[in-house]
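Note that one protein chain of the assembly has been removed; the remaining protein chains are unaltered in position.
Right after this comes chain A.
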Amino acid sequence: MNFPVKIAQEDLAARAARVSAIAAEHADSVDFEGRFPHEAVEAMRAERLLGVQIPRHFGGEGATIAQIAELCSMLGQACAAAAMVFAMHHIKLCSLVEHGGESEWHRAFMLRVAAEQLLVASATTEGGIGGNLRNSICAIEVDRDICRLEKDATVISYGSHADAIMVTSRAHATAASSDQVLTVFLKEQYTLEKTHTWDTLGMRGTCSDGFLFKGEAAAEQILPKPFAEIAAQSMLASSHLLWSSVWYGIAVDAVGRAQAFVRAAARKSPGTPPPGALRLAEVSNLLQMVRSNVVAGLKAYEDARSDADKLSSMGFAVTMNNVKIASSETILEIVNHVMLICGIMGYKNGTPFSVGRHLRDAHSAQLMISNDRILGNTSSMLLVHKQDTSLLG
């Protein structure tokens, strides 16, 4: 029974490997020029990776979050920006697949995403909300079967390159700031006026510019569930797990470079342990911890997935928050260690051991949803949540 599944996974891995090769080739120019990773995203389309998460009966391949996470890690080893675009697209699809199945419009949209390999972006950030995506200022206006929305979206990653954007807003003009909905707008249904340019330390290729978003669409394009539930039941977990998988990929590639450096030194002077060898052992330990953490998080998600109560429980939210905190902090330590191992060859750009891009990209991890905000959220939950004392959960 496992045989066909294995074949499918191998097939998926082979397709992702071809995309990774293309992404790796262009990673430095994407980073240097701060441009969208067109080549990698075109390759994702050609290998039909943008629709893999869509269920089979809607034309996709029904890939699980664990399978997507593996692809994120593979791509992260090649080009973190391209991998992050892939991850963010699939975080949106996760919400669509989990919460859109009961609406005719969203079912048809899933068919289109799979058939046409549409790239889906997200607009949850807004000027004035202080980075808390569970609050909106803008409100969607529903006029019979039409909805209209204007949003000062200070960040829409790859907004200019997307085929559709999923936008949060208050549910109606008098709704509380936390009473939100999520609406899918197709490219021809909105205009974007650029307000901020994404010129950053790392993750430069995600092109997360700010825009004034103005859209008008059919009212049925509003997802038929409160955003609070979507956020708790699909977005929280898929974001932390897929982001962490990309970050793990960055760390894997950096450690690979450190290992190559230490091996080269060992070959030059056989018999004497090379200077970075002990640090390499330390960094391999840290890398394994990140991997275990992400894998445990993926398992927790698979276990909770069929149970809406479990998915929106505090225990689950604490687990996912911890996955994000640990992976985002540890990868910085890993890449920094790698820099110490490779020395000036790691610090310099353009050597086989360069990790400057990795270090800069890795710095984004603590900030995309600030770790301080996440720790604050966890600390408030720990006032009432009792920890699970079992080892295996």
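We take it that contacts are C-beta pairs under 8 Å (C-beta built on N, C-alpha and C of every residue); 3 or more make two chains touch, one makes a residue touch a chain; residues count from 1.
Quick note on the criterion: contacts and distances are computed from a predicted model.
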Problem set entry | Name under which UniProt lists the unshown chain, selected from "ThiS family protein", "RNA polymerase sigma-70 factor (ECF subfamily)", "ATP-binding cassette domain-containing protein" or "Acyl carrier protein" | "Acyl carrier protein"
For this session: Touching the absent chain in the whole complex: find that residue among A:Glu229, A:Glu282 or A:Glu333.
Result: A:Glu229
Problem set entry | Residue of A:Ser312, A:Asn336, A:Thr351 or A:Asn371 in touch with the missing chain, whole complex considered | A:Ser312
For this session: Could you tell me which of A:Ala115, A:Val142, A:Ala175 or A:Met345 touches the chain that is not displayed?
Result: A:Ala175
Problem set entry | Interface with the undisplayed chain - residues on chain A | 134, 171, 175-179, 226, 228-229, 232, 309-310, 312-315, 377, 380-381, 383-386, 388
